[in-house]
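Yeah, one chain of the complex is gone here, protein chain that is, but the others are all in their spots.
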Amino acid sequence: MGVRRHSPIAPWLFGAPALIGLMLFLVLPFVMAVILTFTDQRLVSPRPGAFVGLRNYQRLLSVGALVQTPERSAAGAPVYARVRSITRGNRAYAGYRPLTAFRLGNRRVTVLATDPAFLQALGNTMLFAVLVVPLQCAMALGLALLVNAGLRGQTLFRAIFFSPVVMSMVIVSVVWAFLFNKDLGLFNQALGWISLGAVRPVDWLGNPATAMPAIVIMSAWQGAGFQMLILLAGLQGISQELYDAARLDGASAWQRFVHITLPGLRQTVLFVAVVTTIAALGLFTQVDVMTGGGPRGTTATVMFEAVRHGVREENIAYGATISVVYFALITLVIVVQQAIRRRRGGGVA
Amino acid sequence: MTPAQRRSIPLRLALHALMVVLAAVFLFPFLFMLASSLKTNDAIFADLESGRALLPVGDLTGANYVGAFARGHIGHYLANSVLITVVTVALGLVVNSLAAFALARLEWRGKQAVITLLVILLVVPFEAISVPLMLLVAKLPGIAFGADGVVLTGSWLDTIYVQIIPFVANTFSIFLFYQVFRDIPKDFDEAAYVDGATPWQVYRHIIVPSSGPVFATVTILQALAMWNQYLWPLITVPGEAARPLMVGMEQFFSARKTAWGEVMAYAALITVPVLIAFVFFQRWFVRSVVGSGVKG
Partner (left out) sequence: MPSLVPQPIRIDCVRRAVVLFGLLLGSCGPPPPRGDRIDLVLWKNQVGLDEAAITNVLIDRFNAGQHRWRVIAQSLPQGGYDQSIVAASLAGRMPCIVAVDSPMVARYAWAGHLRPLDGQVSAALLRRVSPAAVGRYGGHAYAVGQFDAALALYTRASILRRMHTRVPTLDRPWTGAEFQTLLERLKAEGAYRYPLDLATRDDKVSWWTYAFSPMLQSFGGDLIDRRTMTSAEGVLNGAPAQAFGAWFQALFAKGLVARAEPDENAFVKARAAIAYSGDWWEPDFRKAWGSDLLVLPPPDFGHGVVIGGGSWQWAISRTCPHPDGAGAFITFMLQDKQIAAMSDASGNVPVTEHAAALSRDFGPHGQSRVFFELMRRFARQRPATPAFPTIANAFTFAMRDVMDGKDVQDSLDDATDDIDRALADTVGVDDRGRARGAR
């Protein structure tokens, strides 16, 4: 770098308004949230929160295991005592609930956790991100290619594909909930019609196996227009001469796509993927409006759990603990990812 | 010659057909909203099980729109929302681009730490800090113009500025500006500094003019976010004076039976202007992102 040509305080002057704003309205509340995690503060309470040490973290993160041998066998299948009865009756297991169970020989091992709903929500959120990010980016890319093909009316079509982004999520959710309805919804009617009645109606939002995929489809549909726009910009940034040259060399459309379009879009796609991932990890509204976290917790996300405990049950200390732990996990992932990328060279930030 | 003109006619027809089918897939809630906004509550539900739901058919009425204006105070809330969006975006463009300039173009100790901090702050979801932030602004001293002139108040609650000031500085915007500013060749400002220019002059006369498009990008992104703000004003703005559009819609859901016709009319009045603005600005937006660092 060259010699410094400005006074040492200049950068601080330029940065001050934004940094003060971020410190006051982002960092400070976050620090407050961290402090809250060590208290038992509630939103409505006659007393200020008292210091409770790591209790919230213990309640959120403790895991254990329970190994059982069969009590007896019925019709060849081993029968075990009810886990809940054991955990609720034994002080050593106070506060623990079953998360999942597996068999080891004739023993049954039950993984216990003090807040299995949080761990389930963590898994659900990861699943959502893993499903929605590729789907939404692929959809967006397809749309971008389509509205960039120079067809008539493409401005109108861009607006149409973009329209779900600006629509009220509540209304979008109402319409989709109807589409997904088991008995009258369009989805099942279409499936039944296409399969000539072979496919039985699916209760999309009511079945633990299909609820999350349904949310994924709806979310990808809702957000793809936004990514389409950014990708469209990337497409237009690729030099037309490259395509012309390739065409002269006799490259097929597919070859042009693979060898020119995709490499040219690499940075844009990366950016879009990062933005989509951040949004996916914060999934809340769709779940809150469409499934309320159900059925049986299969669509509850981390933010849903944080709002449920922190806002609706008014246990703001516990809600803050969920947010802080989640934030720490994501930060860890970013730091690791950045480190790997730095070793490879390049990166978004 | 554009690529499309080289394509065979059957291919173009096929692509067109595909686009129309996809358009239907993307448009149906919008059509549903528009059609329903012209129907009575009964008619909306009666039509729900057929394609009629998407069409303006049957006994149509403008009463929902009248209701949205009369009952929804939509004019007043619209003014609030426009003001909040415009002021936040305008202040945000200045504040965030200045910070990005300091990060991308100036040399100082601690810069790398600030950049890392920004990347990390990028993932803090608003839901995570909304309650502490609410506790904070409830006790921040504010000012009000009352009958006695300017008075100090003990709180930011129930004001327009509580919806603006916390959102001016924005990590995502700084990040976007930073990426663009970083890629502008350094030769220009080096030369300017040699000629005795101040950093302010470099920012004002070199950096800003050569990165106009990213200002457009940030404008759209922040404007959309501000326009759709819901959770925050819901908890900090109890009164009607400073209430924005999105919260205004809540009153149609508050009754035990939702007045769906009015909800749809209200939603249409929120959405359609944004879409029109989009059609109008989309070429500009597309170009702007091309110019910004996003494309790499």
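Note that the chains take the letters A and B in the order they are written out, and that residue 1 is the start of every chain.
Here is the rule we use: contacts are C-beta pairs under 8 Å (C-beta built on N, C-alpha and C of every residue); 3 or more make two chains touch, one makes a residue touch a chain.
Quick caveat, the model's predicted, so the values are computed rather than measured.
Although it is not drawn, the missing chain touches A, B when the whole complex is taken into account. When the full complex is taken into account, the listed residue touching the unshown chain is B:Met134, out of B:Leu54, B:Ile74 or B:Met134.
Contact residues of chain A toward the unshown chain are 40, 42-47, 82, 84, 88, 95, 97-98, 177-178, 181-185, 203, 205-206, 208, 291-297, 308, 311-315.
For chain B, the residues in touch with the chain missing from this view are 45-46, 48-49, 71, 83, 86-87, 90-91, 93-94, 97, 134-135, 138-139, 143-147, 151, 154-155, 157-161, 164, 204, 208-209, 212-213, 215-216, 219, 234-236, 238-242, 247, 250-251, 253-257, 259, 281, 283-284, 287-288.
We adopt the following convention: only the chains that are shown with their structure count from here on.
One simple way to say how far apart two chains are is to compare their mean CA positions; for chain A and chain B this gives 21 Å. The touching residues of chain B, when paired with chain A in their complex, are 2-5, 7, 12, 15-16, 18-19, 22-23, 25-30, 32-33, 48-49, 94-96, 98-99, 101-103, 106-108, 111, 114-115, 118-125, 127-129, 131-133, 135-136, 165-169, 171, 174-175, 190, 193, 198-199, 203, 224, 246, 249, 253, 263-264, 267, 270-271, 274-275, 278-279, 282-283, 285-290, 292, 294-296. The part of chain A that touches chain B in the complex is made up of residues 1-2, 4-6, 8, 10-12, 14-15, 17-22, 24-30, 32-33, 36, 43, 143, 146-147, 149-152, 155-168, 170-172, 175-176, 178, 184, 221, 225, 229-230, 232-234, 236-237, 243, 266-268, 270-271, 278, 281-282, 284, 303, 306-307, 310-311, 316, 319-320, 323-324, 326-327, 330-331, 334, 338, 349.
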